[in-house]
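Every protein chain but one is kept in place in this view of the complex.
Labels A and B are assigned to the chains in the order they are written; within every chain, residues are numbered from 1.
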Amino acid sequence: MTGEMIAFFILALVAICGGVFMIHSENVVHMVVSLIFTFLSIAGIYILLSAEFVAVVQVLIYSGAITIIMLFGIMLTKHDPKSEKRIAKSRILAVGTGVVAFFIIMFLAINKLSFKQQDVELYVHNVKKIGIELYSKYVIPFELTSILLLVALIGAVVLAKKDESEEMNEHE
Amino acid sequence: MMQYAWLIPLMPLLSFILLLLLGKKLKEASAYVGIWLTAVPLVMSFIVFFGQWGGESYKAEGTWLTIGHAVITFGIEINPLNSLMLVIVSLVSFLVHLYSKGYMNGDERVPVFFAYLGLFTFAMLGLVMSPNLLQLYMFWELVGLGSFLLIGYYYFKPEARQAAKKAFIMTRIGDVGLFIGMILLFWQVGSFEFDDIFKAVASHEMTHAMITLTAILIFVGAIGKSGQLPLHTWLPDAMEGPTPVSALIHAATMVAAGVYLVATMYPLFAASTAALTTVAVVGGVTAIFAASIGLMQKDIKRVLAYSTVSQLGYMMLALGSGGYVAGVFHLTTHAFFKALLFLAAGSVIHAVHTQDIEKMGGLYRKLKRTGPLFLIGALAISGFPLLSGFFSKDQILAATYEDGRFGLFWLAIIAAFFTAFYMFRLFFMVFTGEFRGAAKEVHESPGVMTFPMIVLGILAVLAGYVNTSWFGTFLSDYLGKGEVAPLASNHEPIWISVVATLVSLLGIFMAYLIYKKGSLSRDWLSRHLPSLSSVVYNKYYIDEVYHAVIVRGVRAFSYGWSLIDRYIVEGIVNGAVALVHWLAKLGSKCQNGQVQTYGAVAFVGLVLLLLIFAVSGGYFS
Partner (left out) sequence: MELETIRSYDWGIMAPELIILGAATILSLADLLMPKKASRRYLAIFAFLGVACALVALFMQLDNGVISILADTYRFDSFSKAFKLLFLIGTGLILLLAFDDRKGERDEYRGEFYYLLLTALLGAMMMASSADMITLFVGLELLSLSSYIMAGLRKRDRQSNEAAFKYVVNGGISTAITLFGMSYIFGLTGETNLYAIQNALGDPTILQNQFLLVFAFLITFVGLSFKIATVPFQMWAPDVYHGAPIPVTAFLSVVSKAAGFVIMIRFLLVTFIAAPGVAEKPLLQEVQPYLAILAGASMIIGNLIALRQRNIKRMFAYSSIAQAGYILVPFAVISGLMFEAVWFYLLAYLFMNIGVFAIIQLVTAKSGSTDISSFAGLYRRSPWIAVCMTIFVLSLAGFPATAGFIGKFGIFMSALSTGAHYWLAGIMIATTVVSYFYYFNVIGQMFFRSEEEAGKVSIPGGVLTVTAVCVISTLVLGILPHTALEFFYNQFDLSQFFTPTK
């Protein structure tokens, strides 16, 4: 087993554990923290794949910006740490079996995976290559993404903005 | 003239549109719009018919749509069979319009009623003139819609609403067969045109199994529309509609459409013995089944409804036995006498405001025109010698006999006995004896209602002479021109006529003994066995024997059939409905509003797909 493999397993384990903790935790802050672990270990996996650019972006945006915003959101809103009502056993069983079956199927498929001739030089000037591709060949989806982000922004504003009527109620 | 034939169905459509648009302004006058716009097609149909008689066939069509490489056309066709149908449909429709003017008098929604009549007539005429299966199918559905609206006309009655829905959906079940059969034929032949299909059949392009399959699928459509077993239950319920509607739908048009479909597609059926046998057996069983149920009914219109089912069974029996002409012939005569009977029944109902025959009686003297006319209709349907029904029924029996289907032949003879019996039971209970009803004054219907009945009465007497072995076989010769069908010969053994006549006379006589002579109380059907002493004191010993042996046997038989009808046939239908509802309930239970469930269903569904593929594809091996 190479060092790369060991690193991969540790990172993958952390990522999965983070996800499971997030679902199971009943405290919101704990959730966010376990999410950070997941994000960071995914960034680690990117580095293992010599995709430093994506890794940096992952750390900056997910581990940085998104978690900070989440924490702000938690701080500024009221939340009762009430536990949710229990889920039916049958569903847990069904979904659990489904997840296991899905894992087995995909794991076997990935295990047998064989690729054709790989490009080995991909990691050289990684960022530059991405930049060139993005601004030449993929300029249309790139621009479309900007519209997508604009829409998301508007949506966030619309949903988060206080209603005028609510404001009036508060003043009264 | 032929090139203007396409105007025939458009006139009633125009009536429909006009009445829909202007109905509120026209009010009562809308009846005239409807009447005039069916009178014109009537005249045109006659011209077309006589033109066709002169040997002039006509076909005009244009491309309607192309799917892939298949061109589907739309147009009209005039051949011997459908020009005859044109006359029947437009005549009965015109008379029903006229009659409705009187019958529906005082109803606020008269314009709506005539609009629906127009739509229905349009659909039926369009159906008859279609040169290809697809077009026929479209009008076929439109006929169903028209009947839905007409049967549900008294929407404020829950029974009428139920009946309308039932009629539509039951016939739809039959249509499924027709639709599949039609598309299968298309993929076999590459065309919906009748002519192309027949050519393909004649040239053995299709395998024999395919011919049988498509023919039977198409016959399933006819079963639904013509109220044959087991899809007949909508027809008696449909009596909830206004009586003129019953006359139109259940005598000459919608239910006849099924028979017409089989007749039109006859070369396809003729190419497969199995298909013909299916048609004959379904027809024969339906004939006796419905006739025996008719023996017990107390509602004047329900008796006629079961009678219709039974007579349609006769027509199917004829077609299935190779008696193409006999079937079409009976279709024609039945259209007249059954329309007459329905209209006369409507006139009775109009007079006494009830449909229960227990509450009628002695009406012959009070309804001076309706009475004799009903008698003519009853005689005609019973097969009384020299009236129209006699000739057509005779030929059906002859065709069945010649075809070697002796079992069905004797069933048909027994059904003929039942027919005569229940018709005259009806006649004697309604028109003779003492009046048992509550209505104080009983008036004959106005002239606008009796006139159509008189016309139909004349036709019910005379229509038989278009095809008799002694008077001339005009109809056979005429239909023979269309070269669509192998024709059954007209050399019927004379004893068949004699037996048929005797049987129907016997039926009439039995009814006379029981219901006119009054030797047995009228409600014997619902009463328990008379005690032993009443047998001793009774002068009519023979009646008692009859009662004890035959009538009870018949009653048990009839009761048995109606039990089958109620519990098995309806049970299957209701069971299917219940199953659907149960599944629906189960499905909506899963929809519990929890978003987690939705995600779980999607994911588990995906995994199942993968798993099934992996296992069946040998992934794990």
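Rule of thumb we're sticking to: a contact is a pair of C-beta atoms (placed from the backbone, for glycine too) under 8 Å apart; a residue touches a chain by one contact, two chains touch by 3 or more.
None of the values given here were measured: they were computed from a predicted structure.
Peer 1: Touching the left-out chain: which of B:183, B:274, B:448 or B:499?
Peer 2: B:183
Peer 1: Touch as defined at the start, partner being the missing chain; which of B:4, B:36, B:406 or B:598 qualifies?
Peer 2: The missing chain is touched by B:598.
Peer 1: With the missing chain put back, one of B:208, B:368, B:443 or B:581 would touch it. Which one?
Peer 2: B:581
Peer 1: What residues on chain B make contact with the chain left out of this view?
Peer 2: Interface with the chain not displayed, on the chain B side: 20, 63-68, 70, 134, 137-139, 141-142, 145, 148-149, 152, 155-156, 161, 164-165, 168-169, 172-173, 176, 179-180, 183-184, 186-187, 580-581, 583-585, 587-588, 590-591, 593, 595, 597-599, 601-606, 609-610, 612-614, 617-619.
Peer 1: For chain A, enumerate the residues touching the unshown chain of the complex.
Peer 2: For chain A, the residues touching the absent chain are 105-106, 109-110, 112-116, 119, 132, 136-141, 144-145, 147-148, 150-152, 154-155, 158-159, 163-165.
In this text, only the chains that are shown with their structure count from here on.
Peer 1: Looking at the complex, which residues from chain B come into contact with chain A?
Peer 2: Answer in residue numbers: 596-597, 600, 603-604, 606-608, 610-611, 614, 619-620.
Peer 1: Please name which positions on chain A make contact with chain B in the complex.
Peer 2: Those in contact with chain B are residues 87, 91, 94-95, 98-99, 101-102, 105, 108.
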